[in-house]
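A single protein chain has been omitted from the complex, and every remaining protein chain is retained in its original position.
Here is chain A:
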């Protein structure tokens, strides 16, 4: 089980991942097994960017482990506003807590912060970099629905800036998974992630058209294409429209396709899909709590 910082999914071995997922499944089945285990311990939530799901699910996870949380609050009302460095901020907060969860708009921020603290630090999103705890809950959801071996996963949308995509792609290389990446040319996977996938010997293909690959997929992981990635509104609308799914688009997909999304969605998945058995994104979001309980329990030294 993990005992150190969690900065990048690229650092996770298959054994690390399976240990967290197995423990999460056990907690999901019987939350009593970890009841009160971390009473008196404190998790610091350092969110330099807005977050709903990630922050609340870490908070819920820590409380269900019997512990408590302290929250840095919004950046606007903190010492960061006065120009304090991230290094100083985390060094101070380390003194208040047994572990830190950090979200920050700059790539590499979690690695930097981890160099200044001794308590475990979890990267909850560093700019367009990584979001490894999201990946653990994504993997948990994939494993529950399709298994994690000999499967075909399609990842679609903003692959360039999508940190959940980067982390998931890295982690999937630890399993026997064929990965297909579907995006407009301008939002394809960044060079460094493609390099890592190649080095890991992963089976990877890139597409601009979902139809090319949809019938083969066990999992379709959709991400949001953001308006601010395009210089012009018109261009954004055209591109985003091509990567939106509804039941008609999904007509050629296997019946047991799992549709996932890290949320929040805007309109890239039509609400009509919610009513089908393919929709797994709300289960996925709920899985954040047991998975983060398992993760924190490991980092805080609960489970061997």
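Basically, contacts are C-beta pairs under 8 Å (C-beta built on N, C-alpha and C of every residue); 3 or more make two chains touch, one makes a residue touch a chain; residues count from 1.
In this text, contacts and distances are computed from a predicted model.
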Which of the following names does UniProt give to the chain that is not shown: "ABC transporter permease", "Solute-binding protein family 5 domain-containing protein", "Aspartate carbamoyltransferase regulatory chain" or "A-type ATP synthase subunit B"?
"Aspartate carbamoyltransferase regulatory chain"
Among A:68, A:107 or A:206, the residue in touch with the chain that has been omitted
A:107
Residue among A:87, A:249 or A:270 touching the omitted chain:
A:87
List every residue of chain A that touches the chain not included in the displayed model.
85-87, 104-109, 111-112, 115, 126-129, 190-193, 195
